[in-house]
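The structure appears below as structure tokens.
Every protein chain of the complex appears in place save one, which is left out.
What follows is subunit A.
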Amino acid sequence: MTQAQLQESANIPAQSEEHGERKWRDYFSFNTDHKVIGIQYLVTTFIFYCIGGVLADLVRTELKTPETDFVSPEVYNSLFTLHATIMIFLWIVPAGAGFANYLIPLMIGAKDMAFPRLNAVAFWMIPPAGLLLISSLLVGDAPDAGWTSYPPLSLVTGQVGEAIWIMSVLLLGTSSILGAINFLVTIWKMRIPGMSVNQMPLFCWSMIATSAITLLSTPVLAGALILLAFDLIAGTTFFNPTGGGDPIVYQHMFWFYSHPAVYIMILPFFGLISEVLPVHARKPVFGYQAIAYSSLAISFLGLIVWAHHMFTSGIPGWLRMFFMITTMIIAVPTGIKVFSWVATVWGGKLRLNSAMLFAMGFVGTFVIGGISGVMLAAVPFDIHVHDTYFVVAHLHYVLFGGSVLGIYAGFYHWFPKMTGRMLNEFWGKVHFALTIVGLNMTFLPMHKLGMMGMNRRIAVYDPKFETLNFICTMGSYLLAVSTFPFIINAIWSWMYGPKAGNNPWQALTLEWMTTSPPAIENFDKLPVLATGPYDYGMNNGDDEVVENVPLSDEREPALAAGPNSALRAEPDPKVAANPEDRE
């Protein structure tokens, strides 16, 4: 038996036919099933992504020529402010939570999240917050001080729009705090007995790291925004120099959240990639512990680097050096991850399907963003390129190349599980090709633009930059086009795609050990671990188990006990696997 067969035969999937059936109304209601909530998150955030993408193309259309000939400068500022806010707070961050909601209980063999109602509450804060934000466009007073909303500028531009922006971001922050609590408790308390932390899928590790930074840093953002709201509405002067306030304090508070936030935006997808790569490379993930612990290292270091966003604003000279060093150190755990991923694919038997292509594209593109990140950490160079298109290029390589490609890899990988149907591979590959070309065409030239002297957030620029900007704009149209094959493919396949079966990829993690789509309570009986999460290739068709495989210490006793041994199958009465069973 191969490892996949071993794992599957130890876990008979829930057979109940009607269990998996979902009524469409469930998705529009206060449903507490983590799978419904996961899909609610993913679909909602994808809609916001499309809105954010349209705004991005409007921004790029304005930038096609050096003059302001498409929208007025005021509207331009609102466009990029909303684009960035939507992309960050309504797409990347909640999309990570969407995957986590769907996958974590399945991956650890639980029936649901620890707090199902809280989970639904967290989701249902998002649509109103998003609608609120977008409504500011209709009010005619959209926020236009950038997604960073630095005072005093944010205090002197439109008041209504700014207040709406604060309100909306506060709601979204609250939602992500609620989600983070839920993930932590679920992962910590609801793993099936016998799954030690070192047998968890790596996605769970990345969600622990993500949730920890969410809990530590989001409240500081809330503090900053509430004080800003006082300045804006009540006329206090916490950040307003007119009354003796200090705008730099806002920057510290804002970046204390918003730098860690970039890890909130990327760590979940680091986790997703660590799931997708080994399955399609048919090889164990290389350096499980290195990948797991580097997530924690990134989340810790992420909390002490915020002032690298302020190298040119208000910190003393020596402090810049401190933040330079801490920032650069993050490159080490990140590098460990990248090398481990490369080593995972190296020498495998790669199935180059859409999920795998996006996952490898993720690694390749993220590397560019990571490298420019180290450059930005070098203070003398950052002083030159801060607030220029070099930064815009860097952040999109990380957020688009990292997060968005990661999400797509996840979509293609888990779509069969979520819907029970396969996506069309041909259109998946078209989607991939268009995305990679469009992405590099849009963002690569921005590096040079920034270094040569084009600052960011401008509607008019020096005519000497016209050619490169034209290329960027064409690239952004290509990116817009690239989403159509995906959207059509997803909708069509969801309705008419070929049936997927329970485990189309012969994966080993527990979410594949149930029906596709999973039954309402995930598993009929408590699942057992017959293999580790990434034990590919240990038994290649012949019945002999390969001997010289270094299993981690923690995994050995459980595995040695055999799939049906009491050690693993017996539920521990103190650790109930689902919330209803707990007293």
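As a working rule, a contact is a pair of C-beta atoms (placed from the backbone, for glycine too) under 8 Å apart; a residue touches a chain by one contact, two chains touch by 3 or more; residues count from 1.
Rule of thumb we're sticking to: contacts and distances are computed from a predicted model.
Student: One chain isn't displayed here; going by UniProt, is it "Cytochrome c oxidase subunit 2", "Glutamate synthase [NADPH] putative GlxC chain", "[NiFe] hydrogenase, large subunit" or "NAD(P)H-dependent oxidoreductase subunit E"?
Tutor: "Cytochrome c oxidase subunit 2"
Student: Hey, which of A:I92, A:M360 or A:V398 is the one touching the hidden chain?
Tutor: A:M360
Student: Out of A:D144, A:D231 or A:E275, which touches the unshown chain?
Tutor: Reading the full complex, the residue touching the unseen chain is A:D144.
Student: I need the residue numbers on subunit A that touch the omitted chain, in ascending order.
Tutor: Within subunit A, the residues that touch the unshown chain are 2-3, 68, 72-74, 76-77, 144-146, 150, 152-153, 156-157, 241-242, 244-249, 281-284, 286-290, 312-318, 320-321, 324-325, 328-329, 331-332, 335-336, 338-340, 342-343, 345-352, 360, 363-364, 367-368, 371-372, 374-375, 378-381, 383-384, 386-388, 447-448, 451-453, 455-462, 534-538, 540-541, 546, 549-552.
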